[in-house]
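Right after this comes subunit A.
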Amino acid sequence: MDSMNGIILSLILIAPLVGAAVILLLPEKGKLPAIVALITSLFTFLCTLHLPAHFNSGAAGFQFVQEFTWIASPDIHYHVGVDGLSLWLVVLTGLLAPIGVLASWNSIKERTKVYYALFLVQQTAMLGVFVSLDLMLYYGFWELSLVPMAILIAMYGRNLTENSSPKAALRFFIYTFVPSAPLLVAILWLYAKTGSFDFATLQVAIGTHAFSTAALCWLAFAFLVAFAVKVPVLGLHGWLPDVFSEAPVAMAMVVAGKLGLYSLIRFHVGLFPVQARQAAPWMIALAAIGILYGACLALVQKDFWRVLAYGTIASLSFCTLGIYGFTLAGFDGAVLQTINEGVIGAALFVLLGALYERFGTSTIANYGGLAKKTPALANLFVITGLALVGLPLFNGFVGEFLVLSSTFTGVSKGWAAAATIGVILSAAYLLSLVQKIFYGPESQAVIAYPGKDLGFREQLVLWYLALIMLGIGICPNILLNGIESGVQQSAGYPTLSEQMKSNASSFVVIAQEVRKGGK
Partner candidate 1 sequence: MNFWFFLLLSILKVALVLVVFLTSVAYTVLLERKLVGRIQNRWGPSRVGPFGLLQPLVDGAKLFLKEDMIPAGVYKPLYLLAPLIALGCSLLSIAVVPFGEPITWRGVKLFEIADLNIGLLIILGVTSISVYGIALAGWSSNNKYSLLGALRSSAQMVSYELALGLSLVGVVLRTGSLSLTDIVKVQSVHGIASWNIFGGGQILAFFIYLTAAYAETNRAPFDLPEAETELTGGYHTEYSSMKFAMFFMAEYGNMITVGCVATLLFLGGWTSPFGDLIPPPQNFFIHALMPILWFVAKVFSFLFLYIWVRGTVPRFRYDQLMGYGWKYLVPAAMLNIVGTSLIMAVFP
Partner candidate 2 sequence: MNTALQSVPDIYRILPEVILTLTGVWIMLMDAAMKPSKSRRSLGWVGAFGVTAALYASLGQLSMPAGTAFFGTVQTDAFSVFFHVLICGIVLIALLLSLDTLPADQHHRGEYFALMVFGAVGMCLLTSAVELLVVFIALEISSISTYILAGYRKNTGKGPEAAIKYFLLGSFATGFLLYGVAMIFGATGTTQINDIAALIPVAKSPSLVLIAFALLMVGILFKVSAAPFHVWTPDVYQGAPSPVVALMSTAPKAAAFALLIRIVYGGFPMLKPMWLPLLWAVAVLSMTVGNLAALRQENVKRMLAYSSIAHAGYLLAAFAGAGTSGIAAAAFYTAAYSAMNVGIFAVITVASGYDEKLPLIGDFRGLIHRAPLLGGLILFFLISLIGIPFTGGFFGKFLSFTTASQGGAVWLPLIGLLNSGLAAAYYLKLVVSVAQTPAANSPVAPKPQIGVAAGAALAFATIATLVLGIAPSQVLGAAKASAQTFATSISAIK
Partner candidate 3 sequence: MHLVLFLIFAAFCLAGAINLLLQSHPINSALSLIVVMSSLAVLYLLLGAEFLAAAQIIVYAGAVMVLFTFVVMLLNVGEEEKTHGSRVAKVIGFPAVAVILGVVATIVLETQKHLAGVSLSDGVTTTQDLSRVLFHELLLPFELTSVLILIAILGAVALARKEGHS
Partner candidate 4 sequence: MNFDVVPSSWYLILSALLFSLGVIGFLIKRSLITVFMSIELMLNAVNLSFVTFAHDWHAVKGQIFVFFVMMVAAAEAAVGLAIIISIFRARATLNVDQIDLMKL
């Protein structure tokens, strides 16, 4: 199996593309495209599982590396590899793909060929972002990830009668494409100065003070903005609510969060530790306010997609908070929380998608007292909600706790308090959502509903996700070991170098303690 190590990442990248090509070539007959997509995504998922199985968490640097010259001049390499930081994100992406296919199984009825083909291309693009170690290659995948997303939103949006889904697609694209212009300029500038796009080379070059402080400031800022939009950080989140209410479920569940957060850690914090540190107070403030803002707005929304959108802003702000606290535990928590968010968000989307599919409306007021008719749906919703709220034993708890405690001890008690209030508020909005939809008096729509509960396919997916939530919650060390090695080695090396590296061990100890407490 070790012989696979050299090519496994390329295999992961190519498999969805091949699947997409096969779908395009096959006739559009019944469920055929969906089946091919499912097979492809499952295969890809299996491949991604190869990574943790053979990952050597003790070893330094990147693993499963594959590198060859793509274009000689300018010096662009095909250079892929994973470390602890990206390892689980790759697996998560692989995991969500079949779920996305299953979630689209019934909701996408027309033009399935195009849909699944684009879906798989999107898959490749996201995986590519996580594994690229050449900045140009990274940028390529980063941009590529926008296109299928935008087209899918435009083509398969929910409110096809109006122009809203094309508008959402446009908004999404412009929001994310425009800030990537400065990003590319920054990359090009770095290349002009160093003659390399290689992540490690650049990291060293920046670490050895090859550039002026002002230049680095601008570069870091360019990187930061591009990623912050994609997260999205408060203030740059304008695209998110629209996309959440318009995008097909399978797309909406992957659009926000992990790409941006990963990029922040790897390329902003990782490449520009000093500048990131300078930006940290602002980012922390934004994140803390973002948690409060998201949770507050989520409370007052009338549309459940928007509740979810603002809730997502809140939980992603949590991750940001963890990153810019610059503590090891915070990093661990942020990465873990990113993964959690992916899993929980996926589950929520599937659940709300199921509701939407059945009732054709996303206005909360149209629901009420559904729990009696669809107990399975209600149960799963509650479980997922509790995971999101951060009930102990669920995955959300570990991440939130790591972030909050590290913020409290390492950064600022005030912001930590604010974030904690945010947590409470998010519990409030979720519970009120559950209350309004599943309990209380039955609404007209619910009375008229014949009472079909979740199907086998949906239950399978949701229980599976719930299991994962529980699994991570109970033994987060499986993930955290890898994540921590990654954080220390790649993002950690320059980041923690100045004051923290000296007492890094103590932080590790604290983190261990925290984790023990978590259990």
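Heads up, the rule we're going with is that a residue touches a chain if its C-beta (ideal position, glycine included) is under 8 Å from a C-beta of that chain, and two chains touch if they have at least 3 such contacts; residues count from 1.
Selection rule: all candidates are chains of the complex that A comes from, given by their letters.
No experiment lies behind these values; they were computed from the predicted model shown.
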* Looking at this complex, which of 1, 2, 3 or 4 sits next to subunit A and touches it? -> 2
* Report the residues of subunit A in contact with candidate 2 in the complex, numbered from low to high. => 71-74, 110-111, 113-114, 136, 139-141, 143-144, 146-147, 150-151, 154-155, 160, 163, 166, 169-170, 173-174, 177-178, 181-182, 184-185, 188-189, 191-192
